[in-house]
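With one protein chain held back, the other chains of the complex are shown just where they sit.
Let's look at chain A:
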Amino acid sequence: MTALRPLVQVEGLTKTFLSRGAVGGRVQTTKAVSNVSFAIGRSENLALVGESGSGKTTTGRLLLRLLDATSGMVRFDGTDIAALSRSALRPFRRRMQIVFQDPYSSLNPYLRVGDAVEEGLIIHGIGNAGQRRDRVAELFELVGLRAHQAERFPHEFSGGQRQRIGIARALAVNPEFIVADEPVSALDVSVQAQILNLLEELRRKLGLAMLFIAHDLAVVRYVATHVGVMYLGHIVEMATADRLFEATRHPYTEALLSAAPRLELGHGAERIVLSGDIPSPIDPPSGCPFRTRCRHARTECADAPMTLEAVGPDQVTACIRYREIYS
């Protein structure tokens, strides 16, 4: 999606989990991520959106190699990190970091928050004790906290403040790429806005590439430069943020947008209420994965293989009927 070589490039990424039923012991395969491809350039924020079980979190973990891919490639600055050994991977770890969803469970309660932020610096052998202390102070200021608060413990902070600490920790080692996995969904609205604004400011200021995982399209709209919509392990639509919100070309994206509660009273927009639940990823529908809940589904949707078609220079859709539907 960028002219320059993107920092992160993903091709045909697939992850299959094997599970054994509790009774009977038949091995089942779950395709959590199916043939996902995208690229993220510096200063870009690709948001992956989807409902639970769509594979967005798994994708994020595959990118950081917190999970090993079943097949496919993850190129970071030109190197395929999916194939690297643990020791060869080490230098790349510093360059990619993660911010977790739950600021309560992701900080060690026995560790002063300054020490938690410093930990990455120690692990990667950055600076001496004095330099590290200065760096921690600088990071606290950067994320909107005060330097002296580094001496405190996690329980002394509110959810929003803890999320700032989580961000400071991720930024400590000067990463170029950050995966933010639902970073605001555990926060109250008034505080959520603070964190979204902070992430946006940091991306611009530091030129960070970001993968922003979220279930809330309204939230995504405020931070993403690009958006990928996932359903049952597949990307079904991907575009620049402006295109995606203004010229949707997939019925699932449309349904997601329509289902989000709106503040506007009597907005008159027809609500698309999807019937039923997301099908089980153990036994996904043939053809288009969304067809079982899609109001535009035809018989051909069951047969056509899942491929992404370019709608324009910065938009792809998996819907084979998009021309008819959105003409």
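Please note the rule applied: a residue touches a chain if its C-beta (ideal position, glycine included) is under 8 Å from a C-beta of that chain, and two chains touch if they have at least 3 such contacts; residues count from 1.
In this text, contacts and distances are computed from a predicted model.
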Message: Name the omitted chain as UniProt records it, choosing among "Peptide/nickel transport system ATP-binding protein", "Spore germination protein KA", "Glutamate mutase sigma subunit" or "Aminomethyltransferase family protein".
response: "Peptide/nickel transport system ATP-binding protein"
Message: From the list A:80, A:277, A:309 or A:324, pick the residue that touches the absent chain.
response: A:277
Field: Listed residues A:9, A:34, A:192 or A:225, member touching the removed chain
entry: A:192
Message: With the missing chain put back, one of A:57, A:101, A:161 or A:225 would touch it. Which one?
response: A:161
Field: Residue numbers in chain A that touch the chain omitted from display
entry: 51-52, 158-161, 188-194, 196-197, 215-219, 221-222, 245, 255-265, 267, 271, 273-278
